[in-house]
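Attaching a single structure in structure tokens format; questions to follow.
All protein chains but one are shown in place.
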Amino acid sequence: MNVIARSLGLTWVAEYDHEHDRAASALSGFWLFMMSDLIIFGLMFATYVTMLTPMSFAGGPTPKELFELPGAALETAALLTSTYTFGMASLAIKFDRGLGKVKSWLLITLALGLVFLALEIREFAHMVAEGAVPQRSGFLSAFFGLVPLHGVHVTAGVTWLVMMLIQINRTGLTGSAKSRIARLALFWHFLDLIWVGIFSVVYLGGIA
Amino acid sequence: MSHSFWSLVFGRLDFDSLDFLKAFFHPDLNDVIVSGASWVVILGAVVTAALLTWFRLWGPLWSKWLISVDHKRIGVMYIVLALIMLARGVLEGVVMRAQQADGLHGGFVSADHFAQLFSTHGTIMIFFMAMPFLTGLINIVVPLQIGARDVSFPMLNSLSLGLTVSGAMLVMISLVIGDFSTGGWTAYPPYTEPDFQPGAGVDYWIWAVTLAGLGSTLTGINFVVTILKERAPGMTLLRMPIFTWNALCTSLLLVFAMPPLTVAGLMLAADRYLGFHFFTNTLGGNMMNYANLFWQFGHPEVYILILPAFGVYGEVIATFSGKRLYGYVTLVIATMAIGFLSFGVWLHHFFTMGQDADVNAVFGIATMLIGIPTGVKVYDWMATMFRGRIRFSVPMVYALAFMVLFVLGGLTGILLANPTVDFQVHNTLFLVAHFHNMLIPGTLFGMLAGYTYWFPKVFGFRLNDRWGYIAAFSWIIGYFLAFMPLYAVGLMGMTRRTVSYTNSAFEPWFLVAGAGAFFVTVALVTLCVQLYVSIRDRELTRDIGGDPWNARTLEWATPSPVPAYNFPVMPHIHALDAFAVAKEAGFGYQEPTSYSDIHLPGNTWAGVIAAVFGTALGFGLVWHMWWLAWLSLAVLAVSLIARALLGDRHPVKIPATEVRRQYRAWLEKVRAVTPVTRALEWDHRNCGVAATEYFEEAAE
Partner (left out) sequence: MLVSKIRSREDAYRHDLRGYQAGFILAAILTIIPFALVASGTFSTIATLWVIGVIALIQIAVHIRYFLHVDLSPERREELYLMLFSGALVTLMIAGMLWLLFNLHTRMM
């Protein structure tokens, strides 16, 4: 059969319109998007590191003077826990533990995300009050280019999460909802992964 | 009071920004040219709108094209955009050539205007000519070559087009309202910082490039997934046509190389809008990081520009030599190697920035390495032609010119890869000659070859070949005359981006280059004539069978113009060049035993909304009309969210009986046509059905 087919080169076979796994394609596309985003973060990190020189401090505040461990620790705790709670939501979906469970885990995740954002905004406000504004020096520009960029991503994640909660509230756990939550989960874990870089490079590296 | 109200509504826009009025207030030659250009844009828009109204085409334009998600239509729209922008880009190049031909005597263009010319020319040619052209070809061809119904994300595809269009719109608007950047297509700070260019120009550049760049990233994602996930059964990776391979590599480059541009552009925007210090002279900014980031995008970008052209040449050379591609696997490996290496050489664009010699040496050697896979490709193409049944069709003429000229340009590239040589010719016209040597015979000829080659597939009739030859030879002669002299004046020390000169030894060379510009203009006009003549005489060149060149890959196995659903049923692939194998076995046109219903995605407004509000967003940002920027951003966000919540509300279903009826009708027509041999390819007897011919290769 195979031999014959090869010499035909090409055969036309009707079948149910190639039941493509839409969700799988969407997931692959999302992976690519995240990797593209990874490059953006990588370059922001590298820019930040090149700005850790006296020349780029430009006589302004240095990381040692600006950053404090407790704040960074709290933010880290909130985000890391939220990644775990999102994992619980994913598990509840995968093993059909009921809509209620999914919703409550997602709500906890949402709350933790909001806590993270609140902590971060408080930190920025504090810095601005001290005169550590991005216009002050190249170093501060790089800081405010990198860390709030992550914050904007978290904000997008939070918005998306709210939308998903609305969707599953209205329609239940449909295929489309599941596939979207799977992508959102990836995004959320990815943001935590970036945060590992931020607390290591910016906060710990700056204070050490 | 009234002033602050004005600025609330119009930001920093005022009457002096209106270019089309300039000629009336300061009537000197330079301003007449500036105003003239903006009147051309205005009149062009008005005439187009009037014609559309007169022929009552707004309806079809809207429902068949603008809101379509059909990859072929989206591809055509990309190419239309590319051709319009090509016209503007070429004309700007010609004005610059004319200026420099008279440059010893000062010329007729002001220095500032000249700077805008090379900045828009470079930006347009790269981002709004070459990129849309190659994206359009990939859109049209790739799903057909892999036997797919459409791309993986049709709505996203439309959105990408909309973003690209909005970038192009901004560049066009800058002709009419305000000035463009004078910072070149690279926009290096600190010159592009507000201290030196406070006006709107650089902002036009930033938002045009950023919006289009976003569109390109999304296109990249779309096509990587399409190629990896939507292939027809049996189409293994190593059975993919070479153009698809190049498209895959290009798409990967888009995904990974656009981010540095986005980063550089947004950092520059932060400097300009918010007073950040990423690249400033003061307070610890580092402008060298901009060069670094820009070229981390810029070098992969040149491979984004060339790889699709390589793919076209692969298809064209194989088809018009009547042989299968020589060294297919080596070509695949070479493509992927080039793609990866292209990320490791960006520093060769600024050897002279001041780093240690050993840094330069590493990147110089890395650069030379890329010559190896590229050389492999050239040998493979030559070996494909060896003992082939070669027809010197129009695409083949482009391909042959490419092979000679591209090798020449590659050699000057190897020269430039040597830092010690580069120190001598950096920033001279030698470099300008080098990259035009790669971009015109490489990218532009490749795109034009692809345009000629696949035109019948899309529209169902061939392009006129006589005018095609005239265009091709005008391009070749024009390119040669316009750019070879630049190698000489470059070596003599003429810097690039320079409006005039005082060394009279340059003048003869510039006069020759000016003559070249004339031929280039002829080539452009010829392309328009060719299109007109081809449409007028379309009944003589009908492509009924869908296979006018006796070609090898899957896209030729389906009717021309291709139906919305591409293939009546899913093709199953059993070999490389499956269609050629099938034809040789006498099974070129088979009927499927049964059909099934076909589901297609419904139309979407995504592209139109992205184009309109993307443009508005950019315009608002450029002119500091914050309300407009916020409003557009809100509309974009809300419509994306709404679309996500609502889903595709109008999917289309084509019943199996209808598909069968259409396909049978087509087969009937094909059987009525007399097949032609390759010798009659450009004859009016060619109706798109190829007669089987046996060659040495087939007999092997």
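Which chain is which? They are A and B, in the order written, and residues in each are numbered from 1.
Keep this in mind: a residue touches a chain if its C-beta (ideal position, glycine included) is under 8 Å from a C-beta of that chain, and two chains touch if they have at least 3 such contacts.
These numbers were taken from a predicted model, which means no experiment stands behind them.
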Among A:Met55, A:Leu107, A:Leu149 or A:Ala177, contact with the omitted chain is made only by A:Met55
Pick out which of B:Ser63, B:Thr236, B:Gln355 or B:Thr692 touches the chain that's been left out of the picture. B:Gln355
Which residue of A:Met35, A:Leu99 or A:Val158 touches the chain not shown here: A:Met35
Logged for subunit B, residues touching the omitted partner chain are 228, 256, 260, 286, 288-289, 292-293, 296, 343-344, 346-347, 353-356, 359
Mind pulling the subunit A residues that touch the left-out chain? 28, 31-32, 35, 38-39, 42-43, 45-46, 49-50, 53, 55, 69, 72-73, 76, 80, 83-84, 87-88, 91, 94-95, 186, 189-190, 192-193, 196-197, 199-201, 204-205, 207-208
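As a convention for this text, only the chains that are shown with their structure count from here on.
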Distance between the centres, which are taken as Cα means, of subunit B and subunit A, whole angstrom: 33
Taking the touch rule as given, give the residues of subunit B at its contact with subunit A in the complex, in rising order. 149, 152-153, 217, 220-222, 224-225, 228-230, 233, 255-256, 258-260, 262-263, 267, 270-271, 274-278, 280, 282-286, 289, 293, 296, 554, 557, 567-575, 577-585, 587, 590-599, 641, 644-645, 647, 656
In the complex with subunit B, residue positions of subunit A that touch it: 2, 5-18, 20-21, 24-26, 28-29, 32-33, 35-37, 39-40, 43-44, 47, 50-51, 53, 55-58, 60, 134-142, 144-145, 163, 167, 176
